[in-house]
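Take a look at the structure set out below.
Note that one protein chain of the assembly has been removed; the remaining protein chains are unaltered in position.
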Amino acid sequence: MRAPIQRYRNILDFALSSLLRRKGRNLALICVYTLVVFVLASLIFFVQALKREARELLAQAPDMVVQRMVAGRHDPMPAAQAEAIRGIRGVEAVQPRLWGYYYDPVFGGNLTVMATEDAALAADSVWIGQGVARSMRVKEGDLITLRGYAGLPTLFAVQKILAEDSELVSSDLVLMAPKEVQALFNLPDGLATDLAVTAGNPRELPTIAAKIVEQFPDARPILKAEILRTYEAIFDWRGGLMVVVLGSAILSFIIFAWDKATGLSAEERKEIGILKSIGWESADVLLLKFWEGSVVSLTAFLAGVLLAYAHVFFFSATLFEHALKGWSVLFPRYRLVPVLDGYQLTVLFFLTVLPYTAATLVPCWRAATVDPDAAMRS
Amino acid sequence: MRKSTLCLSLLGALLALFAAMLLHAQSVQAQAVFQRQSSAALVSSLGLTDLCLFTEARYTRHPAMADRHAAFQDHPMGMDHFPSGSLVTPPTFPRPHARAHPAIPQHP
Partner (left out) sequence: MIELAQVVKTYQAGLATPFTAVAGVTLTIPDGKLTVLKGPSGSGKTTLLTLIGCMARPTSGRIHLHGLPAGTLPHLAAGDPLEITSLPERFLTAIRRRTFGFIFQQFNLIRGISVLENVTLPTYPTGEDHRSVEARAVERLESLGLARHIRGSVDRLSGGEAQRVAIARALINDPAVIIADEPTAHLDSRLSEDFMALMGQFEAAGKTLLIASHDPIVYGSPLADLVIEMRDGRIVAGP
């Protein structure tokens, strides 16, 4: 039993000696390889985790949101429509939502201002998300100024900064009393941004939506299923722009690896001949090449995946920040809950480790089956 | 020490870390419910519909709520995501109320 294990180890020894001969080249290869795996794995982890969060958190979202469309754009609607919709069979509750966007010229970012009826909210006060607090550099008890659409600045006291844990949904929120939202946006009384509809039986939602559209032809109902589908689609990594960018990086790596692995030099060919002549069998030569390929690719795969895990889940995907930030000034920071998808990891494994190992192994096949006397004849 | 010993221990260590990673993910998953509590509370009390990931425009801030093709109307410097955006530059005074805020950077 020991002899076969020793054989594997002996041949691994030689494979390593062989790799170490081109130390710089092979180290560079492992580094680039690790980097490719790292970026791909980071992307997969990040996207999977966000998908998971979206699924878990938006499960609490309203069953349906009804908007009003005016000239092709989303427009405030009379809050009284809530009454009419409440009358539709199967509708359990209708909650008018009042919210909007506020562009802050001082720090140059967009905020989401939202009305809340929470009794704990004091008058002339706001609750703000972590991102807002960070951008405005305020803490609880400070005052902030928002310039109203009527042209007048309004002063608010920061009563509470929303919990850090909730930053994924609340980073840019500014919560205030409905009256103050109306004053800030200069909205007349009795308008809502949209209506959140709750159905007694979620299966009836499509029927309810159809009835709403029938009754209010300018209404646009958005079902929860559509919200969730939107998030599935956004984070579908195959559709992502980053994959296009990464695609070229991966392609060039494949060309590099292919060139490196398949270009069996005369030197290598001669070495195989020598090994055969001193008593190595074809299987031994192939084992050698298998080790050479798998040591490089396995190290790169494991290191890349581990680094990606640390990057995404311990360092909040800091390297992606610039790509994801886009033009936004207010960038949320969130700690993602790790999700490991066995399927995705397996795909990654097969996409990275197998082709490289195969590309090292296959060209040697012919060389390994040369007659051992080739070394003597040359 | 033999090179193979060194290499196999390195690979072994990496594999152990890999296993630790799987275990870590599993255990964190179990606690995730608590970590999501405050978010979930906000989502249900305010009726939130979107994750706050990209704040540059309503199209990205509330992808589920935005009217289709209404991208990047909000940020004065916001670039359009359609190819035509590279041909049609934003007006000098992007929005009527922007005139009241000289702090807004103007497009050259």
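Order as written gives the chain letters A and B; numbering starts at 1 within each chain.
Keep this in mind: a residue touches a chain if its C-beta (ideal position, glycine included) is under 8 Å from a C-beta of that chain, and two chains touch if they have at least 3 such contacts.
Just so it is clear, the structure is predicted and the values come from calculations on it, not from any experiment.
Touch, as defined at the top, links the missing chain to these shown chains in the whole complex: A. Check A:280, A:301 or A:356 against the missing chain and you find that the one touching it is A:280. Remark: the residues of subunit A touching the chain excluded from display are 2-7, 9-11, 13-14, 17-18, 21, 267, 271, 274-275, 277-282, 284, 371-373, 375-378.
We adopt the following convention: only the chains that are shown with their structure count from here on.
Computed centre separation for the pair subunit A/subunit B is 8 angstrom, with centres defined by C-alpha atoms. Taken together, the subunit B residues at the contact with subunit A in this complex read 2-4, 7-8, 10-11, 14-15, 17-18, 21-22, 24-25, 28-29, 32, 35-58, 60-67, 70, 74-79, 97, 100-101, 103-105.
Within the complex formed with subunit B, the subunit A residues making contact are 9-10, 12-13, 16-17, 20, 50, 53-54, 56-58, 60-62, 65, 67, 69, 72-74, 95, 97, 101, 103, 105-106, 108-112, 114, 116, 118, 129, 131, 147, 149, 151, 162-163, 165-173, 175, 194, 196, 220, 222, 226-227, 230-231, 234, 295, 298-299, 302-303, 305-306, 309, 313, 324-332, 335, 337-340.
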